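Removed: one protein chain of the complex. Kept in place: all other protein chains.
Moving on, here comes chain A:
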Amino acid sequence: MNAPEKIETFRHIGTRPVRPDGVDKVTGKALYGTDFKAPGMLWGAILRSPHPHARILSIDTRAAEKLAGVKAVATGKDLPTLESLVMHVGEGASDIVDISHNCLAFDKVLYEGHPVAAVAAITPELAREAAALISVEYEVLPHVLGLEEALADDAPLIREPAKGGTGETPSNVAMDVTMGRGEVEAALSGAAVVVEGRYTMEPVHQGYIEPHACVASWNGDGQAQIWCSSQGHFMVRSLTASVLAIPQSDIRVTPLEIGGGFGGKTTVYLEPVAMILSRKSGRPVRLGMSREDVFRATGPAPGAIIDVRLGADADGTLVAAEVTFKYHSGAFAANDAGAGVSSAIGHYRIANTRVSGIEVLCNRPAAKAYRAPGAPQVNFAVESAMDELAIRLGMDPLELRMKNAARPGDLQTSGLPWGEIGWMQCLEAAKAHPHWSAPLGPNQGRGIAGGYWGNYGGPSTVNLSVAEDGTFTVATGSPDIGGSRASMAIMAAEVLEVPYEQVRCVVADTSSIGLSFVTGGSRTTFATGMATVEAAREVKRLLCERAARTWQVPAQHVEWRDGHAVCTSGERQGSKMSAAQVAGSSLHSGGPVTATSALSAQGWLPGFGFHICDVEVDQETGHVSIVRYTAVQDVGRAIHADYVEGQIQGGVAQGIGWALNETYIYNKDGKLENPGFLDYRMPVASDMPMIDTVMVEVPNPVHPYGVKGVGEVPIVPPLAAVANAVRAATGKRMRSLPMSPDKVHAALHGEG
């Protein structure tokens, strides 16, 4: 390999300083969504549909309104009628009419748990009592949950056909995406080996610990405040303003600490409803979900049916791939098919490809982004098929992947070339890792899988200001989910050449900083980081300029060195001023020192990961234990190494949960049977081995510190890595998730 042209050394980048939000969180002082209270606040409650599909014939709220202590009641009729308008807020696009109808059903309920009415009262008990007094008359409609059932000719239609007709046959297909090139059928028929299979799974939930909650206060003069936790308070502002048809600047959204989102907090469920209740009552109103509400009414990742065909020459060269999938969209159009198509097979060089996916409306809550949305499902199918192909070819599965791995310049499925990707380096690092050659015990098997995620950039605003004592405050518009306050402080301190503790970072409200997209798409360290670096560079320039003015020397004679302005030539050569000295005298040198960077970050690069998983299968019970796990990932460059490793471990843990036990269970009446963490089985700590991480650093040349998004990639490969390990341990290929003990037992022993 070529030696790098220049070895960069850093003061802070890649270190592991203490997180600035840590003390508040471990001492319980941090204010999360449910912690916020406003003076005079009322408690809201939402009445939800007991039916998966029904027409609302009438809603009688009189009994609720008469109850003493009830201050407001709202139904879908209280929301303005909107024209269709597609909103882009950073993680997929949504039609504002859908968002409105999801907040409060208009004429039909589309899933069990769909909000129908809301009340605000002086106590939470009264609010719940009042909600129960609302009488709703329904005409129950036939419901449909399954993908193939929803596509059948006689399936109930979730979306009402357009009035007058569009010429198209009405169906539950909400989105249809196809990409590819070449002659797939011809290449498959000429291939030495073809594997094919159908892979299936039910929806899974993001499983964030903190349920959704907000407080809204809307005054008679039209101005409003909202306090909530979300992945983007600017998203909350724009969606709430659009649903209510009011100016965005009339709403100030203050972000609270967020207890996990994983993509699921990139929309609004409660805020427009709390606003309506506040306007009607004249008081601040709190709305919050229970865990049951979260499971019944917030976005799962889609379940899927995926058909794969892979063809290879006898030497293992892939010649053709066809991937066709169906994803649950739920009650409204979702956004996973496009990313599913572009995340399916782009990590291999294949001349002939066709990848197509559809989203299918059904009577489930509207699917919502979940960590690399759309990618894990399709990757499970493709990487399982790759494992099968290696077995058929008699090839080492890692060698098969290395032989076909995409390199920089190779074409993605979209036809665009890959940039500086580190996929091959991940495969090489895995091959060299001791895990790859470690011996296995009885009933154990080893599986591998690789995957990727496109990542994103986009709009971010950062303000960096200097206090009178020369300390720095970075204000961003990006909620801190994955350690962004620490990462921004590291990057600013790197630019300013000052100690990490001299820079503090806050998440500013929507009226205090410029537009920033959601913390999603693994964009924040990249895009907001770019804005932070740009603002820090400008502050550094300003500090030098102020020193020059103080010394009365030309600006070009002053440089920033080791946290000080230094005069480099002329009479004052060698003079130094610290940030504190410059800032302390800024009153006389031109006023406060501050810089704002507002940008739409371009040049982001995808992340690639490669995972090795060892399982042990109890052949009598079907229990799968993960005994060793190693995740290798190209991280660009790690800014805060602990957070990067934590992201990788967290993604793997969620992926293992998806692989082994997580699933939605509906009964025949279309009602969710497991809306809680007891029976929706996310992994517990004792289910997990230590997850070993290997950070491969192939820097992004566009980013000042080489950042590539890291948060989403690690959930992509685990599904297939675990399934391939189960195959190795048992000889059985599990094509349906989750691989729960009863299903593995049935595969090993037959159903009876």
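What we mean here is this: a contact is a pair of C-beta atoms (placed from the backbone, for glycine too) under 8 Å apart; a residue touches a chain by one contact, two chains touch by 3 or more; residues count from 1.
By definition in this document, contacts and distances are computed from a predicted model.
S.K.: Out of "Lactate utilization protein C", "Cytochrome C biogenesis protein", "Chromate transporter" or "Carbon-monoxide dehydrogenase medium subunit", which one is the UniProt protein name for the chain not included here?
M.R.: Options "Lactate utilization protein C", "Cytochrome C biogenesis protein", "Chromate transporter" or "Carbon-monoxide dehydrogenase medium subunit" narrow down to "Carbon-monoxide dehydrogenase medium subunit" for the missing chain.
S.K.: For the chain not shown, which residue from A:Asp95, A:Glu129, A:Asp307 or A:Asp410 touches it across the whole complex?
M.R.: Result: among the candidates, A:Glu129 touches the missing chain.
S.K.: Which candidate, A:Gly338, A:Pro479 or A:Pro683, sits in contact with the chain we can't see?
M.R.: Only one listed residue reaches the unshown chain, and that is A:Pro683.
S.K.: List the chain A residues touching the unshown chain?
M.R.: With respect to the unshown chain, the touching residues of chain A are 125-126, 129, 620-623, 660-661, 665, 673-674, 678-679, 681, 683-684, 686-687, 740-742, 745-746, 749, 751-752.
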